[in-house]
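All protein chains but one are shown in place.
When the chains are written out, they are named A, B and C in that same order, and each has its own residue count from 1.
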Amino acid sequence: MSTLSVEDRNRLIAAAAEAKEFAYTPYSHFRVGAAFLSADGKIIKGANIENASYGGTICAERTAIVKAVSEGTKTFIGLAVTSDVPSAISPCGICRQVIREFCALDMPILLVPSDYPQSQTDSTDGGILDTTLGELLPHSFGPEHLELPRRP
Amino acid sequence: MSTLSVEDRNRLIAAAAEAKEFAYTPYSHFRVGAAFLSADGKIIKGANIENASYGGTICAERTAIVKAVSEGTKTFIGLAVTSDVPSAISPCGICRQVIREFCALDMPILLVPSDYPQSQTDSTDGGILDTTLGELLPHSFGPEHLELPRRP
Amino acid sequence: MSTLSVEDRNRLIAAAAEAKEFAYTPYSHFRVGAAFLSADGKIIKGANIENASYGGTICAERTAIVKAVSEGTKTFIGLAVTSDVPSAISPCGICRQVIREFCALDMPILLVPSDYPQSQTDSTDGGILDTTLGELLPHSFGPEHLELPRRP
Partner (left out) sequence: MSTLSVEDRNRLIAAAAEAKEFAYTPYSHFRVGAAFLSADGKIIKGANIENASYGGTICAERTAIVKAVSEGTKTFIGLAVTSDVPSAISPCGICRQVIREFCALDMPILLVPSDYPQSQTDSTDGGILDTTLGELLPHSFGPEHLELPRRP
């Protein structure tokens, strides 16, 4: 796993919590915030934006990554995700797939309980679940598979 | 239809064209740029970001609107969309639905050919298709329908 | 507009109501049923299937059409949609776009109130909103646009 400096971890965790404030969740009332750290040190934040069709909903992680890419940032070295739940909440499969398009499998992903750092006293690592894209999306399907020769 | 000032029209058209430069389209090679104008005068740009799964693709219009909402901007007064095609290209139904969540039905939408303003000499309005959300998504399904009393 | 025989209308309306019974809607509690009529006289039914991610939700209309296409049926001559709401409820934009891939713009679409035919006494046409794909998705984006020559 790549590693983040303590300072970068803390920046990401704080940014994910800030991002959550802009969630639009009239249907689930389940707010999520996400923040990516780009290779050149920028923080890009996103929140979940729901839709009356449900299927048109875009999660926090995807909001953040399309925001970044559409502004020219395509290389990321870390992601933090938080919600209103005092335990680690994981990206949905849709977001894992979209993250997969741009990020290395060993990119650190921090799943942060809503009560961090208060939760810190209850566990060895403040209740944060430290994982990676590769751990969350094993045997992933990616761009390279579309290039494989076909033999029907 | 609400109307945009000539200056706002021109700002939106230019912003959509700039936005297109950041499209990520390895699969369709069909770049799209979109720009919203917020009620408080901000321009928010988006480009289409494709995905190897195809279904994970997020269009320019949705990229722009989730970017805006996730930064606290929820009121919009205009949208311009452009592509690499020298004729007006329309938002897909998915984007119309997501735009519907936040925008008034009479919000002006400008569909701009890639060769605007050169196309201007060929038609009365420079080849731009001037429309509205209500024209693009009649009898729309929206948040208010989820509130209706049920009688199975 | 193409027209459906009275018998076909009634078959479609009944099928959409039956389809609704299999909706999976733990999040919205908003059940929808849809039924397509194929060119060779088959009825294909679908219900909305929601997902905890919200974005993974697939509506009744899309469930029905992917079911049909995945079984070799690609030509449709009518669609009926109903819900638990005693008024006409319209397909979301996502479904309009997916229907667009396979159906003619003049294909009849019947939006049926949940209390039909009781609603019949209250209005001239039983409260059904008779529309078409072309009316629901004007200036649509479709497969032919991906073929257009590009001039960036």
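Descriptive notes on the structure:
Methods note: contacts are C-beta pairs under 8 Å (C-beta built on N, C-alpha and C of every residue); 3 or more make two chains touch, one makes a residue touch a chain.
Bear in mind that the values here come from a model prediction, so they are computed numbers and not experimental data.
Although one chain is not shown, part of chain C still touches it, namely residues 19, 22-24, 26-27, 45-47, 49-53, 56, 58, 60, 62-67, 69-72, 74, 94, 97-98, 100-101, 141-143, 145-146. Residues of chain A in contact with the chain left out of this view: 28-31, 84-98, 100, 111, 114-115, 129, 131, 135-141, 145-146, 148-152.
Seen from chain B, the chain kept out of the figure touches residues 27-28, 50-59, 92-94.
Everything below uses one rule, namely that only the chains that are shown with their structure count from here on.
If you average the CA atoms of chain A and of chain B, the two centres end up 26 Å from each other. Residue positions of chain A touching 2 or more other chains, listed in rising order: 27, 50-53, 56, 58, 94.
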